[in-house]
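One protein chain is absent from this view; the other protein chains keep their places.
For chain A:
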Amino acid sequence: MLRHAARRLASRAAVAPTARRALATAEVPAEAAEDSTFVEAWKKVAPNLEAPKTPISLMQPRPPTPASIPTKLTVNFVLPYKSEIANKEVDMVIVPATTGQMGVLPGHVATIAELKPGVLSVHEGNDVTKYFVSSGFAFVHANSIADIVAVEAVPVDQIDPALVQKGLADFTAKLGSASTDLEKAEAQIGVDVHSALNAALTG
């Protein structure tokens, strides 16, 4: 009798999480496109074990390249600790690529760009949101979707100018007094980031 109670409890617990959103998973993968060759090969090796899921089945498929240039750019801006912008339609983004500020408009050619510390600005109508980005990658796909993955980003208005100046002075001093290559490289990185922060505050 107690076993039946336990089973009923388990089945209720399976249903409950979707009702009580507090403890349920936020993301629901709509479809499950599996890689059939992998599943076939798996079944031969381990017939009793279910094949592990792969990333393709866990994310929404991307829309195909449209025939004409769309009017808006869809932006995804992700950081390790949150998705800052997810599937937002904007007019333009300017990313701090290693070659300089790169503007991305709808219909931009597909590009992979590595980012350097600098300002990322998102333009939507008349609103401009600026973030200082530490580094990362930006992918622009042919279907006018831009993915920006960064390690750390802060809105520009949250940067403290006094700390930036102090940091710049500290790292310039360290660069001067650095002896090993590793110290020189670390100090150089510090100087680069802080000068970019300085430029972000003034520009």
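What to note about this one:
Just so we're on the same page, a residue touches a chain if its C-beta (ideal position, glycine included) is under 8 Å from a C-beta of that chain, and two chains touch if they have at least 3 such contacts; residues count from 1.
We take it that contacts and distances are computed from a predicted model.
For the chain of the complex excluded from view, the name given in UniProt is "ATP synthase subunit gamma, mitochondrial" [choices: "Large ribosomal subunit protein uL22m", "Vacuolar cation/proton exchanger", "ATP synthase subunit gamma, mitochondrial" or "U3 small nucleolar ribonucleoprotein protein MPP10"]. Only one of A:Ile69, A:Ala86, A:Val128 or A:Ala169 touches the absent chain when the whole complex is considered: A:Ala86.
Interface note for the absent chain: among A:Ile94, A:Ala142, A:Val156 or A:Leu175, the touching residue is A:Ala142.
When you scan A:Leu73, A:Ala97, A:Val119 or A:Ala196 for touch with the missing chain, the hit is A:Ala97.
For chain A, the residues touching the absent chain in the complete assembly are 2, 6, 10, 13-14, 17, 23-27, 35, 37-38, 41-42, 45-46, 49-50, 52-56, 58-59, 62, 76, 78-83, 86, 97-99, 102, 109-114, 136-137, 139, 141-142, 145, 147-149, 151.
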